[in-house]
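One protein chain omitted, others in place.
Chain IDs A and B follow the sequence of writing; residue 1 opens each chain.
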Amino acid sequence: MALAIEMIGIRKVFPGVVANDNVNFSVEEGEIHALVGENGAGKTTLMNVLYGLYRADGGMIKIRGKEVNFHKNADAIALGIGMVHQSFKLVPSFTVAENITLGAEPRKNGVFIDQKAVRESVVDISQRFGLEVDPDAHVRDLPVGVEQRVEILKALYRSADILILDEPTAVLTPQETDELFEVIRSLVKGGKTVIFITHKFREVMQISDRVTVMRDGKVVATKNTKDTNPTELARMMVGRDVLLRVSKTKANPTNVVLEVKHLKALDNRFLPALRDVSLTVRAGEVLGIAGVEGNGQRELVEAIVGLREVIHGSIELYGQDIAHKSVRERRDAGIACVPEDRYVRGVALRATLEDNLIVENYNRPPISKGQVLDLNQIKDYSQRLIEEFDVRTPGSAVPAFTLSGGNLQKVVLAREIDARPKLLIVAQPTRGLDVGSIEFVHRTIINARDSGAAVLLVSAELEEVMSLSDRIAVLYEGDIVGTIDADKATEEGLGLWMAGITDGHQSQEARPAVTGGEEVSRE
Amino acid sequence: MSSFTLSFPKTFRAGLSYWLSRSLTILLSILLAIIVGSLVMIWYGQDPIEIYRLLLSNAFGTQRGLFITLQRATPLIFTAISSTIAFRTGVFNVGVEGQFFIGAIAGTYVGYAVNLPTIIHLPLTLLAGFLGGAAWAYIPTIMRQRLGVSEIITTIMTNYIATFLISWLCNYPMRATPTVAETPFVASTATLPQFVDLNPLLGKGTQAHVGSFIALALVIVMWFVFKKTKIGYEWRMVGLSHKFSEFGGINLNRTFIGGMLISGGIAGLGGVIEILGVWRKYKDLFAVGFGFRGNLASLLGGQTVIGSTVAALFYGGMESGSLGLEWAAGVPRQLIDIIVGLIIFFMAAEGMWDFVKRIKWTRGGEATRRTTENLEV
Partner (left out) sequence: MDSGLIDILQRYVFNVANIQGMLRLATPIILAGLCALITDRAGILNIAGEGMILIGAWFAVAGSYFFHSSFVGLLAAMLSGLLVGGLFALFSLKFRANIIVMGIAINIFATSATIFLTRAVFKVAGSFSDPSLQGFGPIDIPILKDIPVLGPILSGYTFPVYLTWLLVVLTSIFLYRTPWGLHLRAVGENPQAAETLGINVGRIRFLSVMASGVFASLAGVYLALGHLNGFVDKMAAGRGFIGMAVNTFAGGVPFGVFLSSLLFGLTDTIGFRLQAERIIPIYFISMLPYLVTLAALTYFTIRRQRAARARVEKMKLEKAPAGD
């Protein structure tokens, strides 16, 4: 079969990071090609190079056998490449038709927009590919699934025949995902080629013809989908057969530290993100929250830490409801958190390490007395933490952005753990870290547990959740579908829960495992 | 210094190259402005070298020049530090201009309307100025904090409201004489003495006044606040990253409101000190431009307390020098304003000087990046 795309030896460097390192990637005409890898593996960068948004620092791109050189992304569009980004690029106050035709509007007399032709061509193209939209609706009023359809139509309108979909299912409900897959299949039948970026194996197996796995900016392998299986894909993606099992003793849980009851919260679009979440964490245990990203994990952490409004329900720390207290009050009550967005929430990149390290305790002795900060104490304190947590840095007064990701995560851990929290929340703690740092982070989390903290671990890496947790709860569409002791959990069983299937064998065992006398009640 | 470890030279070098490239940028900006300014002077039929010599000697070369520099710089130190506080908490306070007016008029009122011994009257008058400026900053602050309305638009609006409000006050309720739109003189119990009042030889022929000491005290206090206090830490962190500060438990609203009010208060304090030291009464429209020039001085000084102060002194020096030039050589003082303006243009234009940074960092292959990230304005 003819090659639609051939990318040879692509290299792309960002300051401090090699995002793509000698990547070879090819897609055949008329196939659905899945591109998988962990966050930060370089998938999106590679596609942005293909789409002309980034210029590669090295390598060659061939489209249908012809070498091309994109100066701007209009060049890529002209050659029939279309991309649907993970975050949609739509103009909210424009109509669907205006959004679809933007940048390539049919004209009248050369200077005016031909409104009739705009509408007609949108109706025409949406009928031709069976993607129903109301051309006159304003985009700001549309649900996400329809917005995505508008995005696909945008590409089709520009007669794209190579379509890149960047994690298209991340924002969709299962039904919408099924609909999207139907659309993709019909597109391919109509002669299009589709590149499908994802990190969900189920989708790879379900939809793709071939699959390319990326890790750390390199391509690991390209396979026919029917010749591979999720386990193999997982192994290639994480680059190790079994995750380094953390050596830990059995948990010795004592009294209840955190009790969340019937928690309800909204996401940034004011849609329900947590519907009715109840969970309990005891001192000396790790409760792992597993689940596909975007099922409410982020909102759960933010609600407990105090960054997101609690609409309904309670969050009790040692029996005291803290659901409506400020972040500072919660921190002072003994909550610490290693946040998911290390570079946004975890550190202030332009601030020095010292300033980053004292944000938790700057308001009390010995760091400050009255209103005045003790600079010597700050220096000593920072240097102690830097040493204890083995942060590789030339000094404590350098700005945070000079450090690598792993070292920054150590800075965050050092700060949060040195606060001796009663409840430690860790969200996606090893994302984007090298193996050495991962080990360190894992050991630190277990140490915190053993010294008596209650640990709530949220991670998209199932292996990580399984190896660190004492109990595992699975979050699906804003609900806990089940909780189970880690030593009874299997990857398959958790996988079913993560897909929202609750009538499996595990759930019956799971319910009693929910400790703390809580009733999982549903109206 | 004692531990010359392997890691030490690295930070040292990074810091050095940062300061080198920054100093070089400033130097080149000034140089470029001087060159452009020289061309204008030659066109105007003047000898640039002579003019620059006169400018400097008038600003810094004589006792009188120095005192005028000091007097001119004093209000700018207040407005520049006011801007700096706002900048550091992540806000662009374009309203320093209006806050300066309101502080001045509030202080003037307390200055002439009440009768008290100096020890109470003077502090009370200064306090009135501070509170006036803070109150005027309150409106845009609350509009941004509660409604999320850009403080830039609202402060521009409140500047003009302040201008007209004060024009009305000077023309109607507070007017002292039928001929001129100005208020009565403040009582002698509220004035800040000029140096000539203290010693006839000190700053003869100038209006330099002891308010400069208050400016100096402010510089020291604010430097200390930023460097060594909790509130200063909160300001710095909020300015550097909202999201990090929020996560760390810093009360964003309190920090932001506090920062804005203190910024406004300091602008107002600058206004009242200018009245009490130099003018002794509020003359309609006397103060136009102090706030805006403070904004620019803060930027010139890299949005640090010390830097802003140096920039304000430089600004004051240029004004003092250009006044002298106008008297001595008949050169319009606007010519110097033009040169200062050019310096600001060139300094603000970071992108012009990218080649300076590249001098230092030739090793790291710089990726040409065309992303949507650098589109934000």
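FYI, a contact is a pair of C-beta atoms (placed from the backbone, for glycine too) under 8 Å apart; a residue touches a chain by one contact, two chains touch by 3 or more.
What you see is a predicted model, and the numbers here were worked out from it, not measured in a lab.
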Contact with the hidden chain (one of A:F94, A:F129, A:Y343 or A:F401): A:F94
Hidden partner chain, touching residue among B:F60, B:Y138 or B:W168: B:W168
Hidden-chain contact residue, picked from the options B:L24, B:M157, B:I231 or B:A329: B:M157
Among A:R11, A:R275 or A:R350, the residue in touch with the chain that has been omitted: A:R275
Candidate in contact with the missing chain, chosen from A:V68, A:L266, A:A419 or A:A499: A:L266
Where the missing chain touches subunit B, by residue: 43-44, 92, 94, 139, 143, 147-150, 152-154, 156-161, 163-165, 167-168, 171-172, 289, 292-293, 295-296, 299, 332, 334-335, 337-338, 341-342, 344-345, 348-352, 372, 375-377
Footprint left on subunit A by the chain that the document does not show: 51, 53, 72-74, 77, 83, 85, 89-94, 98-99, 102-105, 107, 111-113, 154, 262, 264, 266, 270-272, 275-276, 311-312, 522-523
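The rule is short, and it goes like this: only the chains that are shown with their structure count from here on.
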Cα-centroid distance, subunit A relative to subunit B, in whole angstrom: 45
Subunit B to subunit A touching residues, read off their complex: 7-8, 10-11, 14, 227-231, 233, 236-237, 240-241, 243-251, 364-372
Sites on subunit A touched by subunit B in the complex: 12-15, 48, 53-55, 57, 72, 305, 307, 326-328, 330-332, 337, 339, 341, 344-351, 355-356, 358-360, 362-363, 368, 371-373, 375, 393-395, 397-398, 402
